[in-house]
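The structure that follows is given in the form of structure tokens.
A single protein chain has been omitted from the complex, and every remaining protein chain is retained in its original position.
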Amino acid sequence: MSFIRRLAGNAPPRILWSLGVLLALLLLAPALLGKYWLSVLILILYFAYVGQAWNVLMGFAGQLSLGHALYAGLGGYIAAGLYFHYGIGPWAGLFAAVAVAGMAGAIVGYLGFRFSLAGVYFALLTIAFAEFTRVAFDHWEWAGGSGGLFLKVEHATDIVNLRGGPVLFYYSILALAAGAFILCRALLQSRLGQYWLAIREDAEAAQAVGVPVLRCKMIAIVISAALTALAGVWNAFYYNNLFPETAFAMGRSIEITLAPIIGGLGTLFGPIVGAVVLTGLGEAFTDLGDVLRIPGTKQIFYGLALLVIVVYRPAGVWPWLADKLGLKERRP
Amino acid sequence: MSGARLDLEGVTKHFRGLRAVHEVSFTVPAGAIHALIGPNGAGKTTIFNMIAGVYAPNGGVVRLDGKAISGLRPDLICDAGVGRTFQLVKPFKGLSVLENVTVGALHRKPRVAEAQESANAILSRLGLYDRRHQLAESLTLPDRKRLEVARALATEPKLLLLDEVMAGLRPTEVDVMVGFLRELNQRTGLTILLIEHVMRAVMALAAEVVVVSYGEKIAEGTPQEISRHQAVLDVYLGEQEEL
Partner (left out) sequence: MTADFLLTLAQAIVNGLLTGMVYGLMALGLSVIFGVMRIVNFAHGEMMVVGMYLAWMGFEYLQVSPMLSLPVIAAIFFAAGYVLQRGLISPFIGRPEHQQFLLLLAVAILLVNASLAIAGPDSRGVQMESQFDSYELGPLVFDAVRLHAALAAVAIALLLWLFFTRTRTGKSIRAAADNNLAALVVGLDVRRLYAVTFGVGAACVGAAGALMITIIPVSPFLAVEYTLLAFVIVIVGGLGSMTGALLGGLLIGVSEAVAGLLLQPSLKSMFSFGLLILVLLLRPQGLLGKGPQ
């Protein structure tokens, strides 16, 4: 109970009440929403979750990773592969998935941080690792090679093996998203979290007051990778297929970064707000594209929307929104 | 806190052929306040950076209470008891004043609540307590300097390195800072080494002064002695004393 009180910290009561109401609504959603809207909500929660995971590395520790698909892909493939070949369910498989992805994160992190790669160079390193792995998986028969890995679709609800209808996946992604939110809140409030923020502001000054910069950055990337791997596992079992071309693609990596960047880096609500905005825009523009029937319409409007947001709200939508609502969260 | 003894023994630093510091040796006894002065570019900040672990010396040793600390990482040196400020202040701009100092305090007090308590106490002593929730970015320069000192103090150092902490302060502000440092030193016995151009502060605080020029130590003595030292006067010829 005191843990919850500490989490709440000095957040104003109306925030806590709003969160409570939101959670209640989310829990009831499957009963309230139709199939389409539920799938939209699932998408929002997915991007909010994976965005939160990415945010740990970027928003907190300040390292831009454009290769996060590496961890999602590894997570998905390991868990799906174990299920496909040995019937090992995802609840057990996820441990392996998280371990492998965490190790990958540690390697990328160690190489990047130890060799003092920053900014663009670090981002390129992450891209290189993801691309390298993509091609590697194209040739790995155990994972299905370029032809892909397919899981059998079953409609009977089987929680142990994450088989079933949308409702199961809805609650599982909701749990992940809520869990990530709470975890990030707890992390930010902890000593590690404060160290991360200091490192992001000024790593040299942080080191001068005793912050073990390399160790903190390594922890950030491993946590980020591990959390992202879970998204990959969920994704694999939701869509039932995996291809190296998409699982490790740059497009996937970019996708992961959009919600937190649009929403507001380094904030807790940023990824969520970003996910809502982007998914909303995506759906709206898809409809528009269907109406206009020119290929690429949806993307053109999407691109314009991104352009407008980055030019007029470079710090993200959430800080601006919070300001309007009279709320205060850490500035990115 | 109490103070540690600082020994520099023949410390040398090259940067790709440029000899920045050459065989500099001096001692700051535990609990003393000494100053390191010299013209711009003399190597003072490089010396600080070697003590604080930003650079490893190419030659010589830096000892804290007899134990060699040269070549260790800055965070480990902080752990050994060295606190430092930067010549151009480096606050955590996006964090509040309290958060800034808490990061320092967390080094000795891992629990966030205790660290905040410690931070608040230090902020009070430096007159920043009522601004503790302000963003560091919004502080004036003198306040940023005080913040920097507070943050370093929060790590409970035994040796405090202050790099031109008086620069840019008005005479009254200088006096306040001098008073604070003197009281701190007398109360806790913290060893302080200052790099300073503001002679007013050097005269008021330092028991002994080390003068460097072009990377070499050219004089050492009490403030009165070195202000009459010929080599020092030569080096400072034409330089105005800062008021």
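Labels A and B are assigned to the chains in the order they are written; within every chain, residues are numbered from 1.
The criterion applied here is as follows: contacts are C-beta pairs under 8 Å (C-beta built on N, C-alpha and C of every residue); 3 or more make two chains touch, one makes a residue touch a chain.
Note that this is a predicted model, so its numbers are computed, not measured.
Shown chains touched by the undisplayed chain in the intact complex: A. For the chain missing from the display, the contacting residue among A:29, A:66 or A:205 is A:66, taking the whole complex into account.
For the options A:18, A:157 or A:299, the residue in contact with the chain missing from this view is A:299. Touch with the hidden chain on the side of chain A covers residues 58, 64, 66, 111, 115, 117, 119-121, 123-125, 127-129, 131-132, 135-136, 138-139, 146, 250-251, 254, 257-258, 261-262, 265, 294-297, 299-300, 302-304, 306-307, 310-311, 314.
The rule is short, and it goes like this: only the chains that are shown with their structure count from here on.
Here the spacing of chain A and chain B, counted between their Cα centres, is 43 Å. Those residues of chain A that touch chain B in the complex are listed here as 189-191, 194-195, 197-198, 200-202, 204-213, 330-331.
Against chain A, the residues of chain B that register as touching in their complex are 52, 54, 73-75, 78-79, 83-84, 86, 90-95, 99, 102-104, 106-107, 110-112, 115, 135, 151-152, 154-155.
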